[in-house]
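Sharing a structure, written as structure tokens. Questions coming.
Apart from one protein chain that is not included, each protein chain of the complex appears where it belongs.
To keep things simple, chains are lettered A, B and C as they appear, and every chain counts its residues starting from 1.
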Amino acid sequence: MPESARRVSALAQVALQGRFGASRGAPGIVLSIRHPVSIVMAIARRGQAEALSTALAGLSGVTVQWAGADQYYVLAESRGEGELYGELKHKLGGIAALSDQSHGRVIISVSGPKSRSVLAKGTPVDLHRHEFPVGRSAITQMAHVGVHLTRVGEDTFELSVFRGFAESFWDWLTTQSEEFGYQVT
Amino acid sequence: MLIKCPHCGTRPVEEFVFLGDAKPERPASLDPSAMDQWYDYVFLRDNPRGRIAEYAHHAGGCRSWLVVERDTATHDVHSCVTARQWALARKETAG
Amino acid sequence: MKYSLFSLLKHSFSHHANWPPAWREPEPKKAYDIVIVGGGGHGLATAYYLAKEHGLKNIAVLEKSWLGSGNIGRNTTIIRSNYMLPGNNPFYEWSMKLWEGLEQDFNFNAMVSQRGVLNLCHTDAQYDAYARRGNAMRIDGVDAELLDRHDVRRMYPLFDHANARFPIRGGLLQRRGGTVRHDAVAWGYARGADSRGVDIIQNCAVTGIKIESGQVRGVETSKGFIGCTKLGLAAAGNSSEVAAMAGLKLPIESHVLQAFVSEGLKPFIDGVVTFGAGHFYVSQSDKGGLVFGGDIDGYNSYARRGNLPMVEHVIEAGVAMIPALARIRVLRSWGGIMDMSMDGSPIIDKTPVGGLYLNAGWCYGGFKATPASGWCFAHTIAKDEPHRLNAAYRLDRFRRGYVIDEKGQGATPNLH
Partner (left out) sequence: MTSFRLASGGLIERDRTLGFTFDGRRFEGHPGDTLASALIANGVHLMGRSFKYHRPRGVISAGASEPNALVTIREGGRREANTRATVVELYEGLEAQSQNRWPSLNLDLGAVNALASSMFVAGFYYKTFMWPKSFWEKIYEPLIRSAAGLGTAAREADPDKYEKAYAHCDLLVIGSGPAGLMAALSAAREGKRVILADEGAVLGGSLLNEMEEIDGRPGFEWATAVIAELGSMPNVTLMSRTTVFGWYDGNIFGAVERVNDHVAVPAPYEPRQRYWRIIAKGAVLAAGAEERPIVFGGNDVPGVMLAGAMRTFANRYAAAAGKSVVVFTNNDSGYRTARAMKAQGVHVEAIVDSRGEAKADSAGVSVLRGRMIANVAGGKRGVAGVELVGHGHISCDTVAMSGGWSPIVNLLCHKGAKPEWNDALAAFVPPESGSEFVAAGSAAGRMLLSECLTDGAAKGSANGKYAAVPKCRDEAYTISPLWWVKQSTGKAFVDYQNDSTAGDLPLAAREGYRDIELAKRYTTAGMATDQGKLGNVNAIAILAEATGKSIAEVSTTTFRPYYTPVAFGALAGPFTGHHFQPVRRTPLHEWATEQGAVFVESGLWMRSSWFPRDGEDWLASASREVINTRSRVGICDVSTLGKIDVQGRDAGPFLDRLYCNTFSTLAIGKARYGLMLREDGIVFDDGTTSRLGPDHFLMTTTTANAARVMSHIEFCHQALWPELDVQYVSVTEQWAQMAVAGPRARATLQKIVDGVQLNDTTFPYLAAKELTVLGGIPARLFRISFSGEHAYELAVPADYGGMAARAIMQVGEEFGIAPYGVEALSMMRIEKGHVAGGELNGTTTASDLGLGKMMSTKKDYIGRMMAAREGLVDPKRQCVAGIRPVDKHDRMRSGSHLLKKNDLPSMVNDQGYISSVAWSPMLNMWLGLALIERGRERHGEIVKVFDGLRGIHIYAEICDPMHFDRENARLHA
């Protein structure tokens, strides 16, 4: 890879760090961008659904998120370009179709005491801990944008959107966060 | 209207796109004599008042095509399976 | 009894105690020459023109509920003749001509109001499509004007000309388009038909169609069997149900379309305007309410009510088009059942069953068509063959591949 080949996030220009919105007390919302990250979509081949889920369970050093019928996102930080894709193709090629989505999606992490309140302005998914525990993923719509939503902690969620919508979506998300005061880290 | 997607759980109607009656079955024959079956399949609908099994695409969710059994007079949703299950079952019975 | 300022004055002296009923409430006879199913706009207009244009007398209109309870009583009242395809335009233009003389014709003020219908566009492609449509109108002598963004701004400064997500590029204007007081159309035709001897029978639901050796003999109804030699179906959203009684399966799906009215306001918007970057159209009623609507909910339905997603979809588009709407309040919303056809165009035709005639598939465009639809359907029934104006609205056009698809959406009713 050439020196100059640095991955540039779709939000590089907009997601500026700092404290915004209502300024009283601790921020209700904390936002950050998960970038660069490797994202590979794995779709079970015909009749391989079980095989795939067991194989994925066996993987280490990656996170696996449900992403639809017999489909999963496999994520990992700090891998070289195409590396995770290659690795998975090697390991899973027989049972799954793989597609590198690392550049196609932008992942925004939303945390803080008000994270549920902000997300409730967008998604019809019931995020009550009993209905949507940590580790659960859902595909839904927020502000007219398709969102892949994962609860990664009690008050922490990851929102993954198509790259092209990232700026618009960020705009909506931050506006909705203003009343609680938000921090971009 | 709430629909229980087999993959995503219960979701409101805004996440779905509907494509009408799932009963008409795509004919197998390409013979000109099958033209009427094709015409039926593409253009004619029972359009019942009451229960209908209809295609719904979970476009705002997992993107699966579903077959929802719903009452067109009351909008009550009775059941929901994947179009895949529905099609395979139908091919089964067709033998 | 003729309605006029004079008659109104006269009756005010007797405290309006002696107005005769606008129509009778007759008991159905054993049989009629012609029975029309559906006391909506099209059914009533058909009966009116059968009596008036063809001198036929022995006619009944059967309405399962109160007259005008269907889509005629719940539509957003827009009339226009801005169609582009040969099968459509002459028909709708004829309808427009009939509107223009209707009130004097049936002596009832239906408030035909030609304040103009403007369709906005937001891209070059839309603009070109409107140019094609407008020229198709002009080529046949129908009025049409292509506006650029400045013309639109001059006409409607209210619109978002500054900060729009989809800037207004221009629009297609038909000045002769406008609105008509929907209920009055049903009442005017009903009164006109009744005075010409037509029996309008309310609360009389057709439950079956009697056919013997391929020929219609009569209908079973909630008021008993009623014989007839010709039967015209004008059941709009219920067309499939009624046709099924004669063993016919139609290229139609029933869908719910919602409409809305705001609180009454002093004059806010003059003409009828449709948004081109979302589903929203609006006009202001004579009572001051903003009457508006958008798209069908999208799922097959026989319930006259819709759900919130379409409400939001429509109102988001409304505020995008006219920011000043934000503070105005929506008063009421309702729904009607659309007979959505497979090409977005109607059917006015004979059927394979002798003496059985079909008028259906109006989608959300059938109000403007009411006069011509009744006029052509009457002709088709009386003469047992379609008139030139409805010659393209054949039932077999789908099988033969001569569809009339203005939107190019194909056999997907909920996209028309």
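Following the convention adopted for this analysis, a contact is a pair of C-beta atoms (placed from the backbone, for glycine too) under 8 Å apart; a residue touches a chain by one contact, two chains touch by 3 or more.
These numbers come from a predicted model, not from an experiment.
Here the missing chain is touched by one residue of C:His42, C:His122, C:Lys230 or C:Lys368, and it is C:His122.
Within the set C:Met155, C:Ala205, C:Met245 or C:Val319, the residue that contacts the chain not displayed is C:Val319. Seen from subunit C, the chain kept out of the figure touches residues 3-5, 7-9, 12, 15-17, 19-25, 66-69, 73, 86, 89-90, 103-104, 107-114, 122-123, 125, 127-136, 138-141, 144-146, 158, 160, 163-167, 181, 183-184, 187-188, 202, 262-268, 277-278, 284-289, 303-305, 307-308, 311-312, 315-320, 323-334, 397, 399-403, 405, 407-411.
Considering the complete assembly, subunit A touches the hidden chain via residues 1-2, 4-10, 13, 21-22, 36, 41, 43-47, 71, 81-82, 96-97, 99-105, 120-121, 123-124, 126, 128, 131, 143-145, 162-165, 167-169, 171-172, 175-176, 178-179. Touching the omitted chain from subunit B are residues 1-2, 12-13, 17, 19, 22, 26-27, 30, 32, 34-35, 38-39, 42-43, 55, 57, 59, 63-65, 74-75, 77, 82-84, 86-88, 91.
Convention: only the chains that are shown with their structure count from here on.
Inter-chain spacing, taken between the CA centroids of subunit B and subunit C, is 30 Å.
Once the centre of each chain is set as its mean CA position, subunit A and subunit B turn out to be 32 Å apart. Rounded to whole angstrom, the centroid-to-centroid distance between subunit A and subunit C, based on C-alpha atoms, equals 49 Å.
The multi-chain contact residues of subunit B, meaning those touching 2 or more other chains, are 12, 14. Counting partner chains per residue, subunit A shows two or more touched chains at no residue at all.
For subunit C in complex with subunit B, the residues that touch the partner chain are 238, 240-241, 244, 249-254, 298-303, 307-309, 342, 398-399, 411-414.
Taken in their complex, subunit A has these residues touching subunit B: 68-69, 124-125, 138-141, 146. By the touch rule above, subunit B contacts subunit C in their complex via residues 1, 12-14, 17-21, 35, 39-40, 42-49, 52, 54, 56, 70, 72-75.
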